[in-house]
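Shown here: the complex without one of its protein chains, the others still in place.
Now for subunit A:
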Amino acid sequence: YPKRVKVVEVGPRDGLQNEKNVVPTPVKISLINMLSETGLQVIEATSFVSPKWVPQMADHTEVMQGITKVPGISYPVLTPNLKGFQAAVAAGAKEVSIFGAASELFTKKNINCSIEESLERFSEVMAAARAANIPVRGYVSCVLGCPYEGKISAAKVAEVSKKMYSMGCYEISLGDTIGVGTPGSMKEMLSMVMKEVPVGALAVHCHDTYGQALANILVALQMGVSVVDASVAGLGGCPYAQGASGNVATEDLVYMLNGLGIHTGVDLQKLMDTGTFICNALNRRTNSKVSQASCRL
């Protein structure tokens, strides 16, 4: 197992984006500020996408400008295209993310173009980011299965990952978008991707829709992956399975890593308190089992 794991907190973006209730800007800002106190080193803050598509992220500029930027912590934002990138930088962003997919159908349905066309759009962002010295993180969706295509070949995932890495992304986050993966498919997919991208540049982004996330993350760690995405309180349902869960809960991940003696720098209690805060604000129960167990009512 790696001695240290970098936990990338995606709650304020991926989490909130998939929550039904639109969260007021001050609450988003408080959430991010509280997360900044937990020891997390990377907190995905928002998404510079058109509010027409993602109403939850309409306040992206206010959030970016309103949060306390703690030195040593990175606050990446999503930028689907050059326009979003420019707005992000103007609002103070110092790191951006781009979202690719290993599935043609998913790309078509999600952003209305082919994988090849999406990569062309990204290359514009890459060029601008390089000129501005802004690091870019690449996401690959549907790495273990697609809601439309079903099975996804590991070779395809490796191909898309390689292209994004070659374009200049410093890290590739491999997303099990609908949570269908198991340790078996995770191992197979990573074996292929690791032929094209160094393991030090890989991250896993597991959804817990089928309860497999921690087992999948465990296998990834065993193969040398040392960056793991998670969402405080397991915020963010699955848009493809109504009522089902989505992101793996950061608390549950940190609990497991603590038990393995792996250093994360994260204070689990402060994290749980942050989870409690946002769940109260959203008027919902936490998806974190650690949180549920520790709350002795």
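To be clear about the criterion, a contact is a pair of C-beta atoms (placed from the backbone, for glycine too) under 8 Å apart; a residue touches a chain by one contact, two chains touch by 3 or more; residues count from 1.
Definition applied: contacts and distances are computed from a predicted model.
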What protein name does the UniProt record of the undisplayed chain give, "Sodium/hydrogen exchanger", "hydroxymethylglutaryl-CoA lyase", "Histidine-containing phosphotransfer protein" or "Proteasome subunit alpha type"? "hydroxymethylglutaryl-CoA lyase"
Missing-chain contact among A:113, A:155, A:223 or A:244 belongs to A:244
Of the candidates A:219, A:232 or A:282, the residue in contact with the absent chain is A:219
In the complete complex, which positions of subunit A touch the hidden chain? 179, 181-185, 187-188, 208-212, 214-215, 217-219, 238, 240-245, 249, 252, 255-256, 258-261, 288-290, 292-297
